[in-house]
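Only one protein chain is missing; all other protein chains are in place.
Chains: A, B and C, in written order; residue numbering restarts at 1 for each.
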Amino acid sequence: MSHASKPSFHGVIPPVVTPRTADGAVDTASLEKLTKYLLDGGVTGLFILGSSGEVPYLTNAERDTVIRTVAGVNAGEVPIIAGACEQTTARTVEEARRLVGLGADAIVATSQFYAISDIAETDTHFRSLHAALDVPLFAYDVPVRTHFKLPLPLLVQLAQDGVLAGVKDSSGDDVSFRQLLLATRGLPDFAVFTGHEVVVDGALLGGAAGVVPGLGNVDPAGYAALYSAAKAGDFAEAARVQDRLAGLFDIVYTPTPGRVSPGAAGLGAFKTALMLLGVIDTNVMSAPMTALNDAETAAIRGVLERSGLL
Amino acid sequence: MSHASKPSFHGVIPPVVTPRTADGAVDTASLEKLTKYLLDGGVTGLFILGSSGEVPYLTNAERDTVIRTVAGVNAGEVPIIAGACEQTTARTVEEARRLVGLGADAIVATSQFYAISDIAETDTHFRSLHAALDVPLFAYDVPVRTHFKLPLPLLVQLAQDGVLAGVKDSSGDDVSFRQLLLATRGLPDFAVFTGHEVVVDGALLGGAAGVVPGLGNVDPAGYAALYSAAKAGDFAEAARVQDRLAGLFDIVYTPTPGRVSPGAAGLGAFKTALMLLGVIDTNVMSAPMTALNDAETAAIRGVLERSGLL
Amino acid sequence: MSHASKPSFHGVIPPVVTPRTADGAVDTASLEKLTKYLLDGGVTGLFILGSSGEVPYLTNAERDTVIRTVAGVNAGEVPIIAGACEQTTARTVEEARRLVGLGADAIVATSQFYAISDIAETDTHFRSLHAALDVPLFAYDVPVRTHFKLPLPLLVQLAQDGVLAGVKDSSGDDVSFRQLLLATRGLPDFAVFTGHEVVVDGALLGGAAGVVPGLGNVDPAGYAALYSAAKAGDFAEAARVQDRLAGLFDIVYTPTPGRVSPGAAGLGAFKTALMLLGVIDTNVMSAPMTALNDAETAAIRGVLERSGLL
Partner (left out) sequence: MSHASKPSFHGVIPPVVTPRTADGAVDTASLEKLTKYLLDGGVTGLFILGSSGEVPYLTNAERDTVIRTVAGVNAGEVPIIAGACEQTTARTVEEARRLVGLGADAIVATSQFYAISDIAETDTHFRSLHAALDVPLFAYDVPVRTHFKLPLPLLVQLAQDGVLAGVKDSSGDDVSFRQLLLATRGLPDFAVFTGHEVVVDGALLGGAAGVVPGLGNVDPAGYAALYSAAKAGDFAEAARVQDRLAGLFDIVYTPTPGRVSPGAAGLGAFKTALMLLGVIDTNVMSAPMTALNDAETAAIRGVLERSGLL
């Protein structure tokens, strides 16, 4: 990314998965290949240390390794957005500053978790993060993890006050998502991204700036094509691409229910697909998550073949 | 509706609100006017005794009054879909049969509630309802009320087995919604409706059969126009209409948070808007819900004026 | 119960299960035997049409059969408390009045469910029920079903205002339970019951009026002995009896997880134990719940033998 100009946040910004070697270490060689694969696929940003990157499972040393590796390959080509995944304000500030020091062009942060908080404290939380950081701040709305939906009026106020540069929405609240788009339409520097892989056409139709698709690790070019069609106003084509990608998303349903955790099922599917595509070396998960097994891997191979990726 | 042919379920099927007189009785005169207003607005079906119809608050006698009144005005013009709102299978069957006897062309039912159930029982529940009724059966997926999200694989199986004629989705799970559309695309007699007023353009882009919009009580012609644009493939126009309707949806945010219950806020806004439009006589709510007050009514008037409805 | 004097609500008031015949009808003969078994066991009241009575699964006609049957056997010996299980105020009033007409000495009602309500409406709800009924009104606090915990300050206010005659607490919030006992200690006509079978000793130590134990269907004499020990101040003995009953409660854990629903597991265990004890004829459940199978029945027989009941 050219630091001479302000980064533009839009388009396809996949949450980069964190490959591991067979013995469980961060696999920097695979991560480098993955980064190139994504850039070659036409992504317009890289979101590292997100949920798809298994960030809660990484030690701080591993987090540093991830950002160093990705930043090295990226070499300023697209903006790097990093997740500062910590429990409360003070801890998030520490985490974010370290990541900015290592190359993050923007920070994504959730509301506080484990803490039992409320709206007023969440407002203070984001304002404190903004004041403490000198890069753009995105709110990550992910109540399935934080158990706190970021309220629409709070997001609108933080947008209007310039505290937030945008929102990565994984809330599943499509009504609030659309109302946020409408309410912030007049704010050119505020960008709303959906984190839901299979509703991107509708999100873009409604005015979203882009998408942060976990599945974009597997098919970055597909999401780039979807985004291009939508930008060109060809929503019929966007829907066709979306439908194909929604079919590909079936890989996350291949794990036997109950055999691996809900967290491991989706991320394991992405990793397994990337392994089958030759982009990363293993589908090893961060402990205590379990990797997908041979039967599940075979099922994923079938989906990839039906989707034309293999 | 012509009973000689099978009803077609598609398009705009608003969940008809239940007007009350100043002394709290079901206001049949206003309900007749509302039914005409909706038919004149171009709706393609009428969903009565839904959440927007305050069904849980109505006694059985009141429910009968509602269906008799609406069926009388409708006189077979469009299909009447009625909500059978009861706790468990046996009670739902009783309720549904009575409503079919009074003119319902199809029945909408949720999973069991108050009961502590599971997926297998829910499967049996819908199969038992289907076996007991001789009209099409729609599943109403509304976890905010039932506290049980209908699982995607269950819905797909019930669709493939011909148990369900469709789904009215108010789950807020847009990923599951899109996957349901994809998985049932080859079933011509299965219709998926969104219950979310502000994401209809995206839902139709993804292949939804239509929408059951509470806000459609207020602006039925708007939703009819949105549906027409989408059917014609003009999604840019659909999005423009959707944005206007999303602006109109702001009426549900006018009640002071905490002054009325979450249930009363949205429904109260619809009733108040209809009162201001001259369609119904009062904005009285079923007890113990509280009607919107003068300040909230004035705010709604402002939104209606900005939206061009007043 | 002598109608000449006000009923006293205290001690062991089991929530009577509803036996069914092999073909699924309410088994009045078994229900009569069960009622006698409970009265012989020393219970001080009978709570019918509660969750343990499968009330959400019963049609109104079945509910009427249950109260008529139990009231016939009881013949005024102990107070009959009946659950009016309905969605909202108006429907609950209808239900409660019918049950009072059939012999209920008191009514138990939850907050509204399926409806999306709040504290203020819940306050109005209970006050409206109290005003509409001329028998004592108990609040049933069961958030696992209603998804709304009755707030402590609301319960205290309703107690002080004479709206509520007591609370049946199945909330699992033992802190709120103790604070309610403390706050209402000076109200002689207000009675707090725990619905948790295995913490009765501690509840009585803290001042509870009694217990509504589902397991009391199986071992009414055991709960009577526990209550007597506590009333006599012998809490070491109360704890010994409680521990034995907690061991007996293991019958609810015998169903294979996932084979029957959570709702069916516990109630099915009670019914199966009563069948093995010869009190009722079958362990048939209300559809769509599934009865416990032979293996589960054998496991329950083992627990009954270890507990000395068989």
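FYI, contacts are C-beta pairs under 8 Å (C-beta built on N, C-alpha and C of every residue); 3 or more make two chains touch, one makes a residue touch a chain.
These numbers come from a predicted model, not from an experiment.
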What are the shown chains that the left-out chain touches?
-> A, C
Which listed residue (A:Thr18, A:Thr35, A:Thr65 or A:Thr89) would be found touching the missing chain in the intact complex?
-> A:Thr89
Cross-chain touch to the chain not pictured, restricted to A:Gly103, A:Gly207, A:Gly247 or A:Gly263, is A:Gly263
In the complete assembly, which of C:Arg98, C:Arg127 or C:Arg178 touches the absent chain?
-> C:Arg178
By the document's definition of touch, the residue of C:Val199, C:Ala221, C:Leu277 or C:Leu309 touching the omitted chain is C:Val199
List the residues of chain C that touch the chain left out of this view.
-> 172-175, 177-179, 182, 196-199, 201-203, 205-207, 233, 235-236, 238-239, 242-243, 246-247, 249
Could I get the residues of chain A that touch the absent chain, sorted low to high?
-> 56-59, 85, 87-91, 94, 112-118, 120-122, 124-125, 128, 144-147, 258, 261-264, 286-290
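Everything below uses one rule, namely that only the chains that are shown with their structure count from here on.
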Based on which chains are in contact, what kind of graph results: line, ring, star, complete or other?
-> line
Determine the chain that sits nearest the middle of the structure, using the mean of its CA atoms as its centre.
-> B
Turning angle required so that chain A lies on chain B, C-alpha fit (0 to 180°, nearest 5) | 180
Inter-centroid spacing, chain C versus chain A (mean Cα positions, whole Å) | 49
Distance in whole angstrom between the CA centres of chain B and chain C is 36
In chain A, residues with contacts to at least two other chains | none
